[in-house]
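For this view, one protein chain was removed and the others were kept in their places.
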Amino acid sequence: MLKTMIRRAGKCAAVAAAGLMMMSAQAAEPIKIGSFLSVTGPASFLGDPELKTLEMYVDKINEEGGVLGRELELIHYDDVGNSSSARNFASRLIRSDEVDIIIGGSTTGATMAAVPLIEQARLPFISLAGAVVITTPVKKWVFKTPQSDRMAAERILTDMKDRGITKIGLISGTDGFGSSGRKQTLEVAEEMGVEVLADVTYGGSDTDMSAQLTKIRNTKGVEAVLNFGFGQGPAIVTRNYAQLGTKLPFYQSHGVASDGFLELAGSSAEGLRLPASPLLVPDSLPDDDPQKEVVQNYKAEYESRWDSKVSTFGAYAYDGLMLAVRAIEEAGSTDPEAVREALENIKGYVGVTGEFNMSPEDHNGLDAESFRILEVQNGEWKLIN
Amino acid sequence: MLAEFLQYLFTGITIGATYALIALGFTLIYNASHVINFAQGEFLMIGGMATVSLTAMGVPMVLAVVLAIILAGVLGIALQRLAIAPAKQADVVTLIIITIGASIFIRGIAQVVWGKEYHVMQNFSSDLPIRVFGAVLNSQSLWVLGIGAVVVVALVLFFTKTLTGKAILATSMNKEAARLVGIRTQMVLMLAFMVSALLGAVAGIVVAPITFTSYDIGIILGLKGFVAAAIGGLGSGVGAIVGGIALGIVEAMAAGYISSDYKDAVAFSMILLVLFFMPRGLFGAKVVERV
Partner (left out) sequence: MMNRFMQSRLRGLIVLALILIILPAFLANSFHYELVTQMAILAATVVGLNLLVGYAGQISLGHAGFFGLGAYFSGIATGTYGWPSVPALLVGAILVAIIAWVVGRPILRLKGHYLSMATLAVGFIIAIILNNERDFTGGPDGMPVPALEVFGWELSAFGQYSLFGLTIEGFQAWYIFASVVLLVAVWFALNLIESPIGRALRSVHGSEVAASVVGVNTAKYKSLVFVISAIYASLMGGLYAHFQGFITPAVASFEFSILFITMVVLGGMGSTFGVILGAVVLKLLPQVLADFQELETVMFGLILMLTMIFMPKGLLPTLTAIVSRRMRKKAGGEA
């Protein structure tokens, strides 16, 4: 009996080991770019365009001769929007696939879960997630391409103040994006002297937010409403807002800056404003805007390759990849420390999201001005400023 | 004040009616087989997604709805024949895991076929909301309530007037006895899954204009449906309806009057409270454990 049990155990171990072996990668020729994104799950609208962008530009760069004469190899895992799998896959990228740089982390949760590991492994990491905590305080190995939610809050509240609005109602999602955005909005509002009179939330999979909006509407003194959230939630908020017949100015965050949102929200979105990347209005940009060409090219290339609308989130991945390539070229090798230093010193890189000026104190390199304020007019984005 | 209260009430009843329809689906299958079908939410998703994708292909709305419902029905039968029937000796919890596996599988297929985006379905009638004493009611809410009521009446007639319906009822009361009087219980189980799937698809279609629809919409709505069924008392049709609407109203009231952060926690506390005092839900049958 004991013998058979050991034999059985041996078999189990062998099967498990075979499973593990299958996962190890080989060969060190190409430059390995590791990536973990939320390609499926609740944050798939982030991860999906991000992955498509990475795939297509890695192909494109390879066709054009690669980087430093070496091919790029993209190794990608889907973290399903789950931060503990994000951490596992980051670990797999570092330890098993032995990648040279990591571009990924669609959500702040996924990014932050991987950060301690990546810092220990001393590998350059470019995050595609928004929250301000990712690069403030500065972490030696961590960079990010999207503007922070704090900048979005600053941009929105500035626009409100320009319109003479100083008392607002806030509705936010309870997911990571909404909750961090809420926190930043409250802080920025206090600094700017804007009062948040009502502060309500909704769950990520809620199907009707009329109750919360009614509460805001019945709060005396509210002059405008801001919704910080991403996914389908803000589209429902927008429709409920219109159904309730609320007439106050309505703002959304950059979390919904995509054409997909306009389709979902339909005519209810009319008149709302949000901070967004110029990617949504490439043709309205003045001709002397340095971003105009980059933005138009990215849009054209993405849409012809994938037959689907370009999204701001994919652009984060575009900028991430281009920053990585530029840093590797400047470093002349994939030595992690050299690449990290090169990344930290990138100045004047004009990307789709904005112009990046990195420094040892700023691992994001963007300013709030890189956000444009857009308004929905006749079902289309209109550049306000 | 009144307007505010009415608004919460309308919101709650609309959401609640959706939960009630899903809970009815749970109840049907539970009655026939004592299985809690965690794939119930996927029928809802199939209804909404199939309708949206068919209309996008140019199929007229009415035909798309019919096809979507048929698709869900076929899926319900397949689930029973291919996944539940072969494992009939299994423990209750094993059956639960099988239905969880099935729901992951169905969702995975839907994601590959239909993609990951959220989709819009137009309101059945006007987009203009209806105003009642200062509160606003989405016209689609009336459709949800109306179709919900029609479905309930149809179910009652089905169970009390038709032979098949009576056979399902008999099987749910006593499987052995039903078999003895010549009812083909396997057939009945299949029917129960099919009707439950149809019900789920109908719910998925009528609520899609309110909630949007996507491949993963079934997870949370399915769960809420189960919660509603348990509050009402598993196996009770009246319970499913009352449980669903009660759950919806509590959620909306909690979001409005207590704390939107904790509205789901309030709803779940309500379940605990109900179960503490009525361990078989509001309308659950008293069952004596056999030794």
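Letters A and B mark the chains as written, and numbering starts fresh at 1 in each.
The rule is simple: a contact is a pair of C-beta atoms (placed from the backbone, for glycine too) under 8 Å apart; a residue touches a chain by one contact, two chains touch by 3 or more.
Treat the numbers as computed from the prediction; the structure is a model and nothing was measured.
Which chains here touch the chain that is missing from view?
Within the full complex, the chain left out of view touches A, B.
In the complete assembly, which of B:T94, B:S125 or B:N174 touches the absent chain?
Residue touching the chain left out of view: B:T94.
I'm checking contacts with the chain that's been left out. Which of B:I106, B:M121, B:L199 or B:A255 qualifies?
Touching the chain that is not displayed is residue B:I106.
Going by the touch rule given at the top, which residues of chain A touch the chain that is not shown?
Output for chain A: 1-2, 4-6, 8-10, 12-14, 16-17, 19-24, 39-40, 77-78, 82-85, 87-89, 91-92, 94-96, 108-109, 112-113, 115-117, 120, 131, 133, 174-176, 179-180, 183.
For chain B, which positions touch the chain that isn't shown here?
Where chain B meets the chain not shown: residues 30, 36, 83, 86-87, 89-94, 96-98, 100-109, 111-112, 223, 226-227, 230, 234, 261-262, 264-265, 268-269, 271-272, 275-276, 279-281, 284, 289, 291.
As a convention for this text, only the chains that are shown with their structure count from here on.
Given the complex with chain A, which residues does chain B contribute to the contact?
Within the complex, chain B contacts chain A at residues 4, 7-8, 10-12, 14-15, 18, 111, 116-118, 120, 127, 129, 136, 138, 207, 210-212, 214, 216-217, 219-221, 252-253, 255-256, 260-261, 263-264.
List the residues on chain A that touch chain B in their complex, please.
Residue list for chain A touching chain B: 40-42, 44-45, 48, 174, 200-203, 205, 207-208, 210-212, 214-215, 218, 231-232, 235-236, 243-245, 260, 263-264, 266-267.
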